[in-house]
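First up is the structure itself, then whatever we jot down about it.
All protein chains but one are shown in place.
After this line comes chain A, so read on.
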Amino acid sequence: MAPKKKNQPPPPQQLKVEEEEEDTPEMEPVDDDDDSSGSSGSSGEEEDDSNSDPQVSDDYDFNDDNDDDDDDSEGEDGGDSEDEFEDQGSSSDDDDDGALNEDDEDIDDSDDDDEEVEILDTDLINNEDAPRSWPKSMMKMKRGVDGNTKLTTTTTATTTPNITDGGKAKSVNEDDYTNDPAAAQWMHADDLSSDDEDEDGTTNRIGRIPLHWYDEFSHIGYDAHGKQVIKSTSSSNNKDLLDQALDADDNALDSKNNKFTVYDALNAKDVTLTPRQIELLRRLQSGAFAHPEFNATPDSIDYFSGVDPMISGLNSNRYLPKANFQPSKYEKLQVRRLLHRLKCGSINMDFLEGKVRDMNDLIQRPDGTKDGDDKPFALWKGDEEDELALRKGPQHMPAPKVPPPGHAYSYNPPLEYLPNEEELAEWREMDPSDRPYGLFIPQKFDNLRSVGAYTHSVQERFERCLDLYLCPRSMKRRLNIDPESLVPQLPKASDLRPFPTTKAIRYVDPTTAEEESDVVPVRCLTVSPDGQFLVSGSEDGVVRLWEVQTGRMLRKWDLSEIGSGGGGDNEKDLDGDDDKDDNNKAKSWPIASVEWNPNRTHHCILAAVGKCAVIISTGTGGMEDSEITDALLSAASSCKEGSGANIAPESRAAKAVTWTSTVNKGKKSTSTSSAALPISAFGIGKSGPVAVLRTNCDVASVKWHRKGDYFVTVSPKAGAAAVLIHQLSKAASQQPFGKSKGGEAQLACFHPHKPFLFVATKEHIRVYHLVKQMMVKRLLSGCRHISSLDVHTSGDHVIVGSLDRRLVWFDLDLANTPYKTLKYHERALRSVGYHPRYPLMASASDDGSIHVFHSMVYSDLMRNPLIVPVKVLRGHSVTKQSLGALSMVFHPTQPWLFSAGADGNIHLFQDI
């Protein structure tokens, strides 16, 4: 509504009337309607402000200055028509002082009031002669004006046709006014209601109450200062008859002089009407139009014939505005705005050219993610074009490139490229393909322009085309892989220190060191849990106890007697062994396996010799420890000769094993040996063999349970009784398996902290749950003959060494198949082992070398163990029987490694 209101230019005639107001000061007191005059006055003032410049079309000149200010607020209206733009120009003129919309509202209201004022004025004119007391109908209407403007407007709408003559359109009236300036002047001089307040200040402030309420008083109301307005004595009511008669004479005389006096009851004074007013009153009384200037019967104009558009009222703007012939300021403004926005970057050319519908899309797309979404697709594109695009022909193979021309092809080649006579002659004889430049002969020209056409160009082009056509080409697809990337990323060995690197100590038996003639291979090694002592078992049945620190041999026990004695008891078993025992009976009982009790307080070792497993008290413990060890060994040492100890006689283990105490014999032997040797016996506990477990077949392996009470022996040939579990504190044995399954058991080993037993046959490893008495897992090693086995301290990883040179790592959580199979050694593996503390692993082989691996096992189940070969230790020579390093064992607390070889040496390798 607001713009529509603003559309209408303010009526210019009002301005003119104001100008004329100066000329007719006498009109002021006529306008005695306070309220209407006040409202009209206020509106008139506002109109004055807004339309101080009468030239509407010149508003643009001012607008130019304000363009930039209005850009943002009026951006939305960019697409409006020119008319609206003009309106904006005017409105911006209104808003010169930064007026807000609220001000616009005010202006609108004032516009409304404008119309109202006009109406009221006409009413006033009509009721000019009405008594000062308001008629009731007018009272009602006035209240409506005060209370509600809308109501007023409606009444305006209804009353307007009555007032304006004969339902004529207002615009027509305006046209008339413009056509007849004199009429308009008079009309609006009448219409004018002064907005001046009463200058003298004596004007009655009675308000809109009937005057007869003051009939009984001597005053009529109060003036602005609160003083009573005394009724004029000159008024006719108070005059005596004589005076009235005189006045009547005067009036009569006045009327002759065209003087007509009216008594203003409100202000209690006489008002002399002007001749003009009298004329108006007469016209009203006669029922004519009030204004004498009004032409009630104008000349008829042929509006609707449509013949002459210039005359036709439909085409009111017959004269094209000046703006039509000027460059469009709106366009200029728009261009300026767009330039500004382009500069700012809020739009770009894509947006202007319509490629992008929304600038937001463009802003969101710096990475080109939304590119495909906005791509227009051809709705009516033919299918045949798609097929052409997607046609799968042979892959395009670019032709081999022609080598770029060299210096010789220059028009002015260096001298060395120019052939001399001999060369030319030689070239002519040659086949063109053999010549250095083919058909081309380098020539020197003075300038490029004197170079003629190349004579052989067609021929050469043809030949090249022929070549390209005839020579089959094929794409060579190269495998573009860096061979280095195929090698697994292993950390450097130097970063994985410490690990054993250097030979430090050699353990030499002082009694046998001199006899270099025949060396006795050392078969097995074991270290005490605190790392102080080392025990080795050699081929001749002697178990030696060494001090790690100094390399001193502290003890030695010859078990060959026990081994041979065990062998001699059972005649039938001896048959197989006789062949190899022929040459030397004393050395025919090798120590197959030796194992130190893992419990620190139990100072005893277990050795396998022949058919026997021998429990040896080392005597290295202190007083407390030796008492504990004594208590542990008491049951075993009290066994009677040949009795089954605590084994139930009917159990199947009873047939397989017999416990024999050797304390009596052992004491004798140790005392004699200690007397003979310079090596002094020490320790308070007894040392020497305590008990012998005699089985039916050769014992290959012995292993302790981690608590140091139970141990397992394996005698591979014994069939079902191959694996036997013994309890030392009770001197009892049991045979866990009723029958042998899957071949001969070679090795057995306890899980570090779970009741599991690992039993290795030649090709597989079976994991048994000892409490549930069932097989949990069967590991397929892929080896032919397993020679050694070790379980990681975490219990989840097992390494297996085999005689077919393989080292196999099993991750028990992963699969039954090997996690890794390493084949580093040149000969059979004899021993493998984990370090109990450091992430190390080693394997000893018959090639005399020991390979040390960094083997990190992560507690994180998602990470596979890291196996890095770090060092090859070479310390053992290969004997004639092609035996090398036979055993290795890690030091329990240091990154050191002990190794024993077939050459009889025992070495300590340490990290340097």
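Definition applied: a residue touches a chain if its C-beta (ideal position, glycine included) is under 8 Å from a C-beta of that chain, and two chains touch if they have at least 3 such contacts; residues count from 1.
Convention: contacts and distances are computed from a predicted model.
Candidate names were "Translation initiation factor eIF2B subunit alpha", "ATP-binding protein", "Ribosome biogenesis protein WDR12 homolog" or "Ribonuclease H2 subunit C", and the UniProt protein name of the unshown chain is "Ribosome biogenesis protein WDR12 homolog". Listed residues A:P292, A:G551, A:P752 or A:G782: the one in touch with the omitted chain is A:G551. From the options A:A224, A:A425, A:M623 or A:L861, the residue with contact to the unseen chain in the full assembly is A:M623. Looking at chain A, the residues touching the absent chain are 498, 502, 504-505, 530-532, 547, 549-552, 554, 622-625, 678, 680-684, 893-894, 910-912.
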